[in-house]
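In this view, the complex is presented without one of its protein chains, the others remaining in place.
A and B label the chains in the order they appear, each numbered from 1.
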Amino acid sequence: MNRPSVYLHVGRTAARSHLAYLGEVAARATFLTVLLYIFLQLWRITYAETGADRLGGFTLAQMLWYLAMTEAIILSAPPVTPAIDQDARTGGIAVHLLRPISYPFYRLWVALGEQLVRFALNALVGAVLATALVGPAPLAARGVAMFLVAIPLAFTLDFTAHLGIGLCAFWLEDTSGLALLYRRATMLLGGVLLPIDLFPAGLRSALAFLPFRDVVYGPAHLFVQPDGDFLVRLLVRQATGVAALGLVAAAVYRAGVRRIHAHGG
Amino acid sequence: MRALIDYLRLARMYVGLNLRAQLEYRGAFVAQMAAMAVNDAVWVAFWSLFFSRFPVLHGWKVDDVITLWAVAAAGFGLAHAVCGNALVLATVIAEGQLDVWMLYPRALLPHLLLGRMSASACGDVIFGVAVYLAFVRPDAAHIALFAVLAAGVAVLIVGFDVLSASLGFYLGNSATLTDQWRFSMLTFATYPATLFRGAVKLVLFTAIPAAFINLFPVRALRSLSLADAALALVGALAVAAAGAAAFHIGLRRYQSGNLLTMRG
Partner (left out) sequence: MEAAIQLDNLQKTFVLTRWRRFRRVRTEVLAVAGITLDVPAGQAVAIIGPNGAGKSTTIKMLTGIVHPSGGHARVRGMVPWLERRRLAGRIGAVFGQRSQLWYHLPPRETFELLARIYGLDRERYRRMRDELVDRFALGAFLDRPVRKLSLGQRMRAEVAASLLHEPEVLFLDEPTIGLDAVARQELRAVVREWNRERGVTLLLTSHDAGDIEHVAKRALVIHQGRVVLDDSVASLRRRYLGSKVLRVRFHEPPAPFHLAGITVVKSAGSALKLHVDTRVVAIERVMTAVLKSGPVADIAIEDPPLDEVIAHIYTRPPPTAEDGAPA
């Protein structure tokens, strides 16, 4: 079995086991219905009160589709940190070291498999709801295409950050607190609830060096406002982020593995 | 009256024991409280960002939303710090754990609710109170009213938990459905009531009684209006009564043993 097909197989297995959760679909649908309806009311009134046609460059319909897509992304996050934390803590990582595929890549493929399925479900439900609430106007082939192009690296970037956090299990008693902080930071600073265009200028520039906006805001923005330049810039930012965080995670990983070899796991 | 005082003393004892049991694992306890506080803080931060861009939302200002979050968090936290079993009541019913509580010479529902304390709920209480004091800078009258309204919200939340968990008497394990209903309630309750109109607003007074959190308490605290405070408290008691009624009707079904799923 050659390497790519092994990864593919692992990814497909993880995806399939997730499709079995039909109950989750229903639960997700309720969740998103409540959330998107409330967002719609919030923004409908805001647009009416300010008398604006566009806010932050978005029309009302675009705003809601934007929020539907940010929610689809943020809700699809698989439990990466707990899995890695477990592996590091129990020394289960050692088992993976024996397999011919490298550990982080294995974990990445498992995470992507799970996340893509969840994301597809969320995006579908979100799209249906958004259409019902504001109509399908913002839905366009170009936007969807660019959105989908930006997604894989977005997920990989998020994964890489969580990989680094999970590997801290070599030293920390509990990584779930850190993971929660990171997730909440992504939610607030990644533009999940409010497009970054509407942030105060000072905050916007501060966020330029952080990866959050490239995981959520970037792709979702492309969905409602497809822009070739924006896409290219986003992909570069994502790749840079993956490289940077990847180096950090690799260093943590190597130090942790050295620790196992020293202490016998 | 004597029964109420007796119950309150029992509640105080349970809170003491629950707290001491939590403190046996101080680290985890503090971590869970902090996690919830962070969670709440993110939402307050969002609203701060929003209002920095759009100062008025249908008559609501940033102080109003922060007041809403403070009352909701304090009330929600108080509810589950004291009556932690309300959070998992659907599971308690599904797993037949009601039986062990029925062996005590106490009214079943009020007693069993006390059996647990949610650590994260303690974080909610601390957050709610801290945010109200720090951001709104209230005077003594407002603080007193805040405390009363938070207690009212707590009663409402517990009553609503019981109402939604009572589905378990009819559906076997209703945990997922109950959770979705509770999630809807929680979400609506933390957004300004003025966002909603018409049919939805009606729902917020009935099936998802969030109006008694996101409308009356905020109005009451904005202008120290006792009328609004009274409406909030009446609503809370009504929901609590509905919850208790639903539970006892379901309990009769449980005791006849004719449930969907076979018990132990």
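Heads up, the rule we're going with is that contacts are C-beta pairs under 8 Å (C-beta built on N, C-alpha and C of every residue); 3 or more make two chains touch, one makes a residue touch a chain.
Quick caveat: nothing in here was measured; it's all calculated off a predicted structure.
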Among shown chains, those touching the left-out chain: B
Of B:102, B:133 or B:203, the residue in touch with the unshown chain: B:102
Where the unshown chain meets subunit B, residue by residue: 6, 9-10, 13-14, 17, 20-21, 24-25, 98-100, 102-107, 111, 255-260, 262, 264
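Note that in this section only the chains that are shown with their structure count from here on.
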Subunit A-subunit B separation of Cα centroids, rounded to whole Å: 31
Subunit B-touching residues of subunit A, taken from the complex the two chains share: 23, 27, 30-31, 34-35, 37-38, 41-42, 45-46, 49-50, 173-174, 176-177, 180-181, 184, 187-188, 193-194, 198-200, 203
Subunit B residues touching subunit A - in the complex, by the definition given at the top: 27-28, 31, 34-35, 38-39, 42, 45-46, 49-50, 52-54, 56-58, 176, 179-180, 183-184, 187-188, 191, 194-196, 200
